[in-house]
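This is the structure, below, for whatever I ask next.
Only one protein chain is missing; all other protein chains are in place.
After this line comes subunit A, so read on.
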Amino acid sequence: MAKGNNQIEKLAEAPVEFIKDGSAFIQKCQKPNSKEYLKIVRSVGIGFVAVGIIGYAIKLVHIPIRYLIV
């Protein structure tokens, strides 16, 4: 019985432990400063939108094709 109780206790402790570890980790983390952050956002944004515009161009080509075959 005692052993079973122990296990249940452990199971209940796991998430608490996890949250503690996780938040400690996040607090220890190195955070980007605003200059670094802006640079990253810019490069990701440019890449994302550029690829998106190319893809959208392909989708636009699709519209007349749909009219033709449907």
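Assume a residue touches a chain if its C-beta (ideal position, glycine included) is under 8 Å from a C-beta of that chain, and two chains touch if they have at least 3 such contacts; residues count from 1.
As a working rule, contacts and distances are computed from a predicted model.
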{"item": "Name of the absent chain as recorded in UniProt (options \"acetyl-CoA C-acyltransferase\", \"Proteasome subunit beta\", \"LAFE_0F08724g1_1\" or \"Molybdopterin synthase catalytic subunit\")", "value": "\"LAFE_0F08724g1_1\""}
{"item": "Interface with the undisplayed chain - residues on subunit A", "value": "18, 21-23, 25-26, 28-32, 36-37, 40-41, 43-44, 46-49, 51-56, 58-63, 65-66, 69-70"}
